[in-house]
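A protein chain is absent from this complex, but the other protein chains hold their places.
The block that comes next holds chain A.
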């Protein structure tokens, strides 16, 4: 079993003036090196969880342990150096006039000495394949490029955990793939742990583990294969199932003799081919 990186214990959070708890008695663990997809309808509490994890908000009940240390107003800076966040809107997270200034911003705040800073900025930008854009102005970049620079800003700080809060939802399909590919590579390389808050069920299907939120509560957690077994139940929660799962179900209902369940299109194509060759 991998090491627990973060533990949430019975978290309750309510926004001022609201009657319902935005996060309602939620407990779960995040393990080192995993890709955890957090899904749920709009308003199910996903983004609130992200804010709690990063100490932008504090729970009214329960506790969050980061590497065994409780996250409080006193320990928040320590925790933030371990947890980086990338937000939805690429245009809302730029502070620097150039790409390299922007990536350096966090390092300057953290008091990293200049020679080390220069090295880290270049490294981080190389890793997200933006190494040749050092002096470009951020607003001239495409959405996917901007998000990759934002990711560089996060990884330059060498966090243990990166939270993507719908970081690809404003991008076009190509930009989305660029960003996800980048994060996947980073995760493979240096054991970065990833929490991805997303409505993209195809992306969630590729995660190691999924958590389904519903009306502030943790509804279910498990590996994608198990989660997507819920099919109709997920749709009732306002979610969807990946195309291959939907299609595989339709084929079976129409008498095509498939036996497995299929989380990816490749798996489905493979079984159809096997079936075809036996005929």
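The criterion applied here is as follows: a contact is a pair of C-beta atoms (placed from the backbone, for glycine too) under 8 Å apart; a residue touches a chain by one contact, two chains touch by 3 or more; residues count from 1.
Everything that follows uses one rule, which is that contacts and distances are computed from a predicted model.
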item	value
Options "Hydrogenase", "Histidine kinase/DNA gyrase B/HSP90-like ATPase", "Energy-coupling factor transporter ATP-binding protein EcfA2" or "Methylated-DNA--protein-cysteine methyltransferase": UniProt name of the undisplayed chain	"Energy-coupling factor transporter ATP-binding protein EcfA2"
Contact with the hidden chain (one of A:43, A:96, A:131 or A:222)	A:43
Which of A:4, A:119 or A:174 contacts the chain that the document leaves out	A:174
Contacting the left-out chain in the complete assembly, out of A:63, A:88 or A:123	A:88
Chain A residues touching the omitted chain (full complex)	17, 40-43, 88, 142-143, 166, 169-170, 172-175, 199, 201, 235, 238-240, 243-244, 246-247, 250-251, 254-256, 265-266, 268-270, 272-273, 275-276, 279
